[in-house]
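In this view, the complex is presented without one of its protein chains, the others remaining in place.
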Amino acid sequence: MKNTLALNDNLSLSRIIHGYWRLRDWNLSDPELLKLIEQVLELGITSFDHADIYGNYTCEEFFGRALALKPELREQMQLISKCGIRLSTDFNPELEVKIYEYSSEYIIKQAEASLKNLGTDRLDLLLLHRPAPFFDPEEVAKAFDHLKQSGKVFNFGVSNFTPMQFDSLQSYLDMPLATNQVELSIACLEHWENENIEFFQKHKIKPMAWSPLAGGKIFKPESQREHRLHSVLKEVAAELGIEAIDQVMYAWLLKHPVGILPIVGSKHIDRIKSAVDALEIDLSLQQWYKIWIASKGEDLP
Amino acid sequence: MKNTLALNDNLSLSRIIHGYWRLRDWNLSDPELLKLIEQVLELGITSFDHADIYGNYTCEEFFGRALALKPELREQMQLISKCGIRLSTDFNPELEVKIYEYSSEYIIKQAEASLKNLGTDRLDLLLLHRPAPFFDPEEVAKAFDHLKQSGKVFNFGVSNFTPMQFDSLQSYLDMPLATNQVELSIACLEHWENENIEFFQKHKIKPMAWSPLAGGKIFKPESQREHRLHSVLKEVAAELGIEAIDQVMYAWLLKHPVGILPIVGSKHIDRIKSAVDALEIDLSLQQWYKIWIASKGEDLP
Partner (left out) sequence: MKNTLALNDNLSLSRIIHGYWRLRDWNLSDPELLKLIEQVLELGITSFDHADIYGNYTCEEFFGRALALKPELREQMQLISKCGIRLSTDFNPELEVKIYEYSSEYIIKQAEASLKNLGTDRLDLLLLHRPAPFFDPEEVAKAFDHLKQSGKVFNFGVSNFTPMQFDSLQSYLDMPLATNQVELSIACLEHWENENIEFFQKHKIKPMAWSPLAGGKIFKPESQREHRLHSVLKEVAAELGIEAIDQVMYAWLLKHPVGILPIVGSKHIDRIKSAVDALEIDLSLQQWYKIWIASKGEDLP
């Protein structure tokens, strides 16, 4: 399987994406982070997933400091960020509660902050982080137009949107939304159940998958369902002659015809390589369904 | 905030609408009702919401008798009615159960009855009262065409429809449906959950809101949720320096970018004025979300 996927005529991402929501937990010095970035690029992973709020608004700056040590790497990578969530932390002392904001002014402000923090002059892709009950698509369209025309953001998308939410926003935009980043894994079938998968296929949207390993809970199974999943992964891994069940979890996502781009959130290069190696694994249809059935807890109807 | 809102090129309503479903409970003489209508008009409320069945099919006639005392007021107002529900009351002795009927013949018959009872020669807006499991969109299209071409009804809409139901009926009509009247309030988030809000935004539909004060239950809170809502409304009202929490409830609806038209169902002119005054209140985004969170009982994801 190829390690790049075109989301549209202007944007290709690496099939496996490196995600930085836990960057602060990694405790890396700037040179150590630079080294990790270089190793990741060597694996063919060229797309890097950020958000303004990761690490209480600090992860992008950490990444930017490492990148500044070797700025020419920017040309080899696609930088993705998100905005719209406003945390009720010391960063926003005026907020009593977490809110979402999608005013034109705020979207532009946060995109520009991401540029500054990442140390780059453009984002390849900017996502709206979550759908919001208070949402004005005209404001979003205005922000996207400005960011596009000023050359600050090349492509736009959303995250965690339903089909209707996607469709409604799309109707206000001249350009097609490039992707919808959603939670997809063998333990999270929500976007099959809400029919996002079919919606993506209809509109030829390739979804990015966050939490593709289900937060790690299957590695140490507790619930009956986690035990079922752990057991079937072990079985399929044995059939394929491989050790690592995380590879089977990635392969299950990669096998799906919709074209899923998993985001790997690890600092360990061997774990990241495991995801890339999964591109070479081809599950049989029966293996794919055995995992589906273990997740659902019942046979197909 | 302006006190008129254009639903389409042909129809503007006042942002606050006066509703008559409880007219019979008000115990007003014809001159008293006329006086109320005049006071309401003086507040800038020009749109009046009726339905054939209100007061067991009698409210429209009461309104018509008051209007007949000063028929020139008709020129200053928009009259809205609804049809499709057939009550199993003495008015329909042949019915053992309440049913819905949307045959072409029946829709025309009820629209004409509303004209006669209201004492007018045209309705500005006719709504189908509820979606029905037995429904023939071709019959509806036939009725709408006839009523439009005969000059009896100028605009058509629906009430309580889902996106799919709206979309399906729309596909049979030449003219765009003007609105969808649904229950919207800080205590009824159903049309956020079924994604009508996003559907409205996509199609630039301005929804009318019935029961915008949630039937009054928040004024005398009983459940935990009602207590949460009462408490946050008090808090926001204090921040805004106002007394009446009903104004905050209206302001919360009016703030939403979709463009909601609340229907006020009171006979008390000071309560009605409270809704109009809410047009001047501008909640902060944080206030809007604090009310949302109190209603949901949990923080944003």
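For clarity, chains are labelled A and B in written order, and residue numbers in each chain start from 1.
By definition in this document, contacts are C-beta pairs under 8 Å (C-beta built on N, C-alpha and C of every residue); 3 or more make two chains touch, one makes a residue touch a chain.
Bear in mind that the values here come from a model prediction, so they are computed numbers and not experimental data.
Chemist: Check each of B:Lys2, B:Arg22, B:Lys70 or B:Lys98 against the chain that is not shown and name the one that touches it.
Modeler: If we include the chain that is not displayed, B:Lys98 is the one touching it.
Chemist: Can you tell me which of A:Lys2, A:Lys70 or A:Lys202 touches the chain that was removed from the display?
Modeler: Checking the options A:Lys2, A:Lys70 or A:Lys202, the one contacting the hidden chain is A:Lys202.
Chemist: In the full complex, which of B:Gly44, B:Pro137 or B:Pro257 touches the chain missing from this view?
Modeler: Only one listed residue reaches the unshown chain, and that is B:Pro137.
Chemist: For chain A, which positions touch the chain that isn't shown here?
Modeler: Residues touching the hidden chain, for chain A, are 163, 189, 192, 195, 197-199, 201-202, 255-257, 285-286, 288-290, 292-293, 299-301.
Chemist: Need a quick check: the contact residues on chain B for the chain that isn't drawn.
Modeler: Where chain B meets the chain not shown: residues 85, 94-101, 130, 133-139, 160, 162, 164-165, 167-168, 171.
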